[in-house]
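The other protein chains are all here in position, but one chain of the complex has been omitted.
For reference, chains read A, B and C in written order, and residue numbers begin at 1 within each chain.
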Amino acid sequence: MTEMTDTTPGWLSPEDLRSARDRMPILYIDAVPVRVDDRGVVTRVGLLLRIGSDGMVSRALVSGRVLYHERVRDALLRHLEKDLGPTALPNVPPSPQPFTIAEYFPTPGVTPYHDPRQHAVSLAYLVPVSGDCRPRQDALDLVWFTPEEAVSPAVQLEMTGGQGTLLKQALAYAGCLF
Amino acid sequence: MTEMTDTTPGWLSPEDLRSARDRMPILYIDAVPVRVDDRGVVTRVGLLLRIGSDGMVSRALVSGRVLYHERVRDALLRHLEKDLGPTALPNVPPSPQPFTIAEYFPTPGVTPYHDPRQHAVSLAYLVPVSGDCRPRQDALDLVWFTPEEAVSPAVQLEMTGGQGTLLKQALAYAGCLF
Amino acid sequence: MTEMTDTTPGWLSPEDLRSARDRMPILYIDAVPVRVDDRGVVTRVGLLLRIGSDGMVSRALVSGRVLYHERVRDALLRHLEKDLGPTALPNVPPSPQPFTIAEYFPTPGVTPYHDPRQHAVSLAYLVPVSGDCRPRQDALDLVWFTPEEAVSPAVQLEMTGGQGTLLKQALAYAGCLF
Partner (left out) sequence: MTEMTDTTPGWLSPEDLRSARDRMPILYIDAVPVRVDDRGVVTRVGLLLRIGSDGMVSRALVSGRVLYHERVRDALLRHLEKDLGPTALPNVPPSPQPFTIAEYFPTPGVTPYHDPRQHAVSLAYLVPVSGDCRPRQDALDLVWFTPEEAVSPAVQLEMTGGQGTLLKQALAYAGCLF
């Protein structure tokens, strides 16, 4: 959210800006990084490992806002590079059609997706990644799971805000749901 | 855009709010209303007829913002009812996956879509409508075209902001592009 | 067509014909009948109840072959009417794009789908049904399950050939996977 705060005119307080912004859905992207074999079959799913301020481990998809005057595919590339490093070589899909949309509501239970900070609507894409991934920023690590592992209760429990459901939808779309 | 202005606290001027809002993409929906036969084949496309302040005739899709804490499918229903009347009986698709997204940029030429007022990202859906349509608000009329007529140069020239292209994409998705 | 002609012997018994035909994938459709509310949300999934010659109960999707010179959407309507009766009022989707394809192999384990009789490739569609359903032919009953019930282990275990997986993919596509 820092991008916006940085460009706020002085006499709008952060609280005011937050109020205004909270009254609009925020446009997001979610990317599910995958390894594919030479026939296009998904063999691994990459999940970011994060440790919260409470010491809890969580696994996350690549996710973030679309900026003003930024194309959705540029936002995808920017967040993939931010989270996976500059040598990940993501293959952004040629079609802008997302495999689904995830509606993160500030109120839990309206949809399977929840974000206490805001109402975000995320365009979700499956993104094959062929290069060397080096997580940056606040992620400790990137771990590659088989599709079976990714939908297992152990991994699903470490995902928050409904991203475990979104991951299952991505694997259903890829034809490898178990 | 009036929805937001109406709920703006007094000491945020419209200019300030516009600045803040302009720095974010605004989430929209576009609905292409169609008549289908009992096999699901698209037989007609409905376009709204509008007359601009300059007297120019234009044809438009059903289009509008998604509000804070509103689901995308509720936004679809709200805009369809607003533009087609309460007895249109739209069949909102069971899947939230749009057939494409349209990125309306304030700068012409970045994408096929253009909106001088804002950066809007629109989720586009094909919506079969089976009831009686009575256009309301600022639309003079709703005219049903065959798919062939809808992609003809005469009709395409009356569509603005790239909606003619979006209509062609909808018909391509429906398998009736000419 | 030369690939097949090259391997055709001169005269063929019905057994040979079966062999020849078995050497080609057979085109199928799978339809997942659903009830939707007025916003398009899937509220129920319809599964056919069958009893096998061994007395085993199984649950099945609407499924069957596409015939020579038959359009896919006509095959969908024909099988829906055959299995759900003439008053089911199915809304065949306007787009011919299936939500996925299911490759039923005669050899188990190649894909999640298995058909011991043949290699069938099925185009899978989600079909809202608004009328009165009266199962016919070899189905004993049609039972409407909530999405939660449909993906429960109890129901999944009663589905064969991978149709339980296909049902989960349909619900993922509809945005209601649990």
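Here, a residue touches a chain if its C-beta (ideal position, glycine included) is under 8 Å from a C-beta of that chain, and two chains touch if they have at least 3 such contacts.
Quick caveat: nothing in here was measured; it's all calculated off a predicted structure.
Novice: Using the document's definition of touch, tell me which of C:L47, C:L123, C:L142 or C:V155 contacts the absent chain.
Specialist: In the full complex, the listed residue that touches the missing chain is C:L123.
Novice: Pick out the residues on subunit B that sit against the missing chain.
Specialist: Its contact residues with the unshown chain are 100, 111-112, 165, 168-169, 172-173, 175, 177-178.
Novice: What residue numbers in subunit A mark contact with the hidden partner chain?
Specialist: The missing chain touches subunit A at positions 34, 36, 38-42, 71, 73-74, 77, 91-97, 99, 126, 128, 173-175.
Novice: Just checking the interface: what residues of subunit C touch the absent partner chain?
Specialist: Against the left-out chain, subunit C lists 1, 3-5, 8, 10-14, 16-17, 20-27, 65-72, 95-101, 103, 105-107, 110-111, 117-119, 121, 123.
One rule holds in what follows: only the chains that are shown with their structure count from here on.
Novice: What are the mutual neighbours of subunit A and subunit C in this structure?
Specialist: B
Novice: Taking all residue numbers at the subunit A/subunit B interface, are over half used by both copies (same) or under half (different)?
Specialist: Subunit A vs subunit B: same; shared/all numbers exceeds half.
Novice: Just give me the whole-number Å value for how far the CA centre of subunit A lies from that of subunit C.
Specialist: The answer is 33 Å.
Novice: Approximately how many whole Å separate the CA-defined centres of subunit B and subunit C?
Specialist: From the centre of subunit B to the centre of subunit C is 35 Å.
Novice: Could you grab the centroid distance between subunit A and subunit B? Build each centroid from C-alpha atoms only and quote it in angstrom.
Specialist: Whole-Å distance between the two chain centres: 27.
Novice: Check each residue of subunit A and list the ones that touch at least two other chains.
Specialist: 100, 111
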